[in-house]
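One structure below.
Every protein chain of the complex appears in place save one, which is left out.
Chains: A and B, in written order; residue numbering restarts at 1 for each.
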Amino acid sequence: MNNTYDVIIIGGGATGAGIARDCSLRGIKALLLERSDISTGATGRNHGLLHSGARYAVTDHESAVECIRENKKKKKIAAHCVEETDGLFISLPEDGLEYQSVFVEACRRAGIRADVIDPKEALRLEPSANPALVGAVRVPDGVVDPFRLTSSNILDARMHGAEIRTYTEVMELLREQDRIIGVRAYDHHKHCDEKFYARVVVNAGGIWGHGIAAKAGITVNMLPAKGALLIFGHRVNNLVLNRCRKPADADILVPGDTISLIGTTSSKVPYDQIDNMIITPDEVDLLLREGQKLAPQLATTRILRAYAGVRPLVASDDDPSGRTVSRGIVLLDHATRDGMEGFITITGGKLMTYRLMAEWATDLICKKIGNNEKCRTAETPLPGSTESREEVDRKMRSKPVVQRRSSISRHGDLAVKIDSRTSIQNSLVCECEEVSIGEVEYALENLEVNNLVDLRRRTRVGMGTCQGELCACRAAGLMGHRNPVCARKAKEDLVSFLNERWKGMAPIAWGDTLRESEYMTWVYESVCGLSDEENRAAK
Amino acid sequence: MNIQQNSVSENNFEQCIKCTICTVYCPVAAVNPDYPGPKQAGPDGERLRLKRPDFFDNALKYCMNCKRCEVACPSNVRIGDIIQSARIKYGPQHNTSLRNFVLANTDLVGSLATPFAPVVNTAVALKPVRFMMDKVMAIDHRRVFPKYAHGTFTSWYRKHAAAAQEAYPKQVAYFHGCYVNYNNPQLGKDLLKIMNALGYGVQLLDKEKCCGVALISNGLYKQARRQAQTNLRSIRTSVKGRDLDVITTSSTCTFTLRDEYPHLLELDNADVRDRIELATRYLYRLIQEGKAQLKFKDTTPLRVAYHTPCHMEKMGWGYYSIELLRMIPGVEVTVLDSQCCGIGGTYGFKKENYEVSQAIGAPLFRQIEASGADIVATDCETCKWQIEMSTSKPCEHPLHILASRLA
Partner (left out) sequence: MRFDTVIIGGGLAGMACGIRLAQAGQRCAIVSQGQSAIHFSSGSFDLLGRLPGGEAVSDPVAGMAALAECCPSHPYAVIGAENCARYAQEAPGLLREAGIRVAGDCRRNHFRITPMGKAKATWLSIDGYLTTPQVGEFPFKSVCIVNIEGFLDFYPEFIAEELRKYNIECRFGSFNHPDLEQIRRNPSEMRSANIARVFDHDANLEALAEALRQQATGCDALILPALIGINRNDSLEYLRERVGLPIYLLPTLPPSIPGIRAQQALQHRFRALGGEYFLGDSVLSSEIEQGRVARIFTANHGNIPFEARRFVLATGSFFSKGLVATFDRIVEPVFGADTVSRPSRSEWYTLHFFDRHEYQAFGVRTDNRLRVVKEGAVLENLYAVGAGLAGFHPVQEGCGAGVSLLSALHVAEQILKD
C-alpha cells in the first residue's frame, strides 16, 4: 500500500525536517506531515542565533556543551545557512564586571572559546555597541537562517526518498490497542481526510506537540513561553551583541541577512493562545528600551516589524525520565513512559540542537524498527553547502552582481540552478531583497511553495524594507500566471499576505512604517481595489 | 520614554518607502540600461552594502550626480548623496586612467593650456587630434572641446582690476572657478562690472583651488578633499577674517562648496555655508532689500530662454536668476522645462557616455529649438557647452546678458 511508511513525522519545523533527513539518509521510509508550511512554528520565530553556548554557560552547563558541539558541526554541514560572525558579551556600567569572570570561567568549562577583550577593541570590532561598555568577551556566536536550514533539510530528505506533505494536519492518531499504527490527516488543499500508516509515529510538533500527544490520551505538559522580537530595517551590527549578565529580556541583538533583530521578552501564555500571538505596546517598549542599551543607534533606526514565537518548555514534574532541564532536549518513548507503543515525542531543545534532537529521535526509531545504520547528518553537508561561496560566485559571473550575491546567500551552491538565460528571468520581483523571476520560479518548482507566505520563507520576497509593497503583487501575479485557473486564488493569497505583513507592522506602525502602510493602502485598496471581503466570506 | 521620539530614522536611506517616484525622474536610467537606477543604486543598494560591502555594483559610476532624484523624492532621501558616498566608500580606490585625470584636473590642465590657448584650441578642434583623444584617452571625438582663453582671469584681475577694487565702499569676495579662470574670463569681468556699478568692490580669495566636483565624479577623492580644505580655509579667511560674503557665478561650484563638501567629503562647513551664494541670488537680495538699483542702457528686445541646470534645480535657486533676467528692460524670458541637458560635468566627455549624454539632452534641445528664443541663458558652464554644441542657439550666463545691457 502506498500510504504505509516506516515512520510518520508530525511537524515541519527544524526538528521534524531534521528527523526526515536523518531517517531517509539511513534508508528509513519517512513521511513528514505539517499542518501549515515548514518552519512556521518556533523554528521561524526566534533570533536565528547560532549559539556558541556561551549564553547558557553559567546557568545550564549541559545545554552549553551541546550548543558548542552543534555550533561547530553546523558551520560545516550548513555553511550556506550560517554566518560566522562571532559575538560579544558586553558589560555596561550598570552590570558591573563581576559576572564577566564567572561567565568566562563557565565558558571555558563548557569548551567555549571566550576571550576577554579591551573595550576599545570591542568598539572597533563592533562600532554599533554601546560606547559606555566597560568590558567585553568575544565568543564564537554566529547567525543561522532557520528558513534556509529547514528548507535544506527538507530538500535533502526528499532527495533521499522521504515524502513531505505540507498543509496536511493530523486530526487523529490511529490506535490498535496499545499501539499507534498511523494517523488520519486533513489535506487543507484537497479538503479531504487521508489515512497514513507507519510502524512509528514521531511527535515533533514543538509546542503543538502537547495537543498531538493529547490525541493519544497522553499528557506531555508543556508551558508555552512567548518571546517577542523586533526586526530593524537594516544590518545594524555585524557581531552578535549580548549583555554579559544573567539572561534577561531583550539582551541580545542578532544580525541576520539584511536586518538585525532584538529579543526577546519572555512571558507565559495560556495554551489556547499559542496560535494567536499579539505583540503588546509594552513588549515593544521593553525591547526598544533594553535594545538601545546594547546599541544606542536602535533608537534612531527604523523598525520593520514585530513578531513572537512560542518556546516549548516542558514541565519537569511530569517527566518520569528526569532528563528534563528547562531548555534541554526531551525525548519521550511513550512505550516505556505511558505504555503506548509506536509513538515517540521529541521536544524541548533549541533550533541550535535540532540536528542532535533528530539524531536522538532517529536512533530511537531505528531501535524500534531494527535498523542498524549509523547517523550521518553530523558530517554530510546539506544541499547548498557543498561548495564555497566564492566558487559559486565564479560560476555565476554573467549575472548582475547584486542579484548574484543575494541569491547565493539564500541558496548556496544551488543558486546555479536559478535560470537566468533571459532578461525577463533576471527581472526583479522583490527589489529590496533582489529576488528575480528566475529565483521565484526555482522556488516554486523545487521548494514546496504553496502561497506567497511560503515563497517569502524560501526567498525573502517581501522581507525587505517595503514589506511586500511592490513585490507582493508581482509575486502573486507570477503565481496566477503559472496557473491561470487559479487567478482567484492568487488574489486571495495576495490579500492574506498583506494581512500577514500588516500584523507584524501594526505593533510598530509609526514614523516611516506608518507612511509605508498608508502608501500600501493607497496602492492595494484604492488603485487595485482589493478588499478582504471575499477572504472573510471564504472563511 | 525618549526613544523613537523623532520617529525618523537617522539612516537617511531608511526613509525611502519605495514609492518609485525617483525612477521616473532619473535622466540616466531613462536611456542607459546598464545603470541600476536611483532606487536600486541608492537606498535599496545601501541596505545590501551594509550587509556586505561586496554588494557594491560598479555600475554606480553611471550616476552623473545630477540630484534630480533628490528633488523628486517626497521622502527627503538624499539618493544622489547615498550613491556618490557609496562610490567613495566601496568603489575602486585608485583611478589612474589618463582620461579621468585630465578631465578631473580642470585647474591643472587649464593652467597648462591657457598660455598656449590659440594652439591648444586649434589643436583640439582638429579632426586628427580629436581622433587621437578618442582612441588614446576615450574622450569622444564628436565632443566639441571648450575653448581655453588666452590668459587667465586671475592674471587679468591682478594686472587690470585689483587696484581699482579697493576704492569701493562695500566689498565681496569672488570664487571664480576654473571655467571663468581658464575658459571664460569675460564672465568674471562681467561680474566685476555689475558689482562695481552697484558700489561693490570684488576681491579674490587668498587661494582658490578647483571646487573638486570633477575630481569627485572621477573618483579622485583624496585630492578633492585636499582642495576642498584649501578652499574652506580661504573662504573662512574672507568670511570670518574680513567679513566678506563669497559670491560665485557657477551653479555647480556653488553647490559643491555648500553641499557636497559636508555630504560627500565629510567636511563641516556649517560656519560659512550660508555666506557662499550665487551672485544672482546676492543681487536679487540686494535689490529686494532696496540696497541696490540696476540701471540699463540697452533695451533692444531680446528673447531669452532660461535653462535650469541640475544643481540649480537642486538648490532651488533658478528663481533668482530668472527674476534678475526679468528685471532687464526689453528682455522677454521663457523658462524651459527643468530637465537635464545630459552633459553632467565631465560625464558627457567620456566616449562610453557620449550617446547616453546626447539622448538625455534631446528633449531639452528640441524644446530650445522650438522656443523661438534668441539666446539661451544658464548658470552652468557645462550646460552651456552642451547646449551650444547640440543646438543652433548661443548660450550665455544671465550675468553676461545683464552686464551687456547695463548703463
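Going forward, a residue touches a chain if its C-beta (ideal position, glycine included) is under 8 Å from a C-beta of that chain, and two chains touch if they have at least 3 such contacts.
Because the structure is predicted, anything quoted here is derived from the model rather than measured.
Undergrad: Where the complex has a chain not shown, which of A:S128, A:T264, A:Q292 or A:N426 is the residue touching it?
TA: A:N426
Undergrad: Any idea which of A:I278, A:L331 or A:V416 touches the chain not displayed?
TA: Going through A:I278, A:L331 or A:V416 one by one, A:I278 is the residue touching the chain not shown.
Undergrad: What does the interface between chain A and the hidden chain look like in terms of residue numbers?
TA: That gives, for chain A, the contact residues 278, 281, 400, 403, 423-424, 426-429, 431, 436-437, 470, 473-474, 476-478, 480-481, 484, 487-488, 490-491, 495, 498-499, 501-503, 506, 509-511, 514-515, 518-532.
Undergrad: By the contact definition given up top, give the residues of chain B that touch the hidden chain.
TA: Output for chain B: 1, 3-8, 17, 19-21, 23-25, 29-30, 33-37, 39-40, 70-76, 274, 281, 284-285, 288, 313-317, 319, 335, 338, 363.
What we mean here is this: only the chains that are shown with their structure count from here on.
Undergrad: Name, in rising order, each residue of chain B that touches chain A in their complex.
TA: Spelled out, the residues of chain B in touch with chain A are 1, 3-4, 6-11, 13-20, 36, 39-40, 43-48, 50-52, 54-58, 75.
Undergrad: For the complex, give me every residue of chain A touching chain B.
TA: Within the complex, chain A touches chain B at residues 233-235, 257-258, 285, 288-289, 292, 297, 299-303, 400-402, 405-406, 431-432, 434, 464-466, 469-470, 510-512, 515-516, 519.
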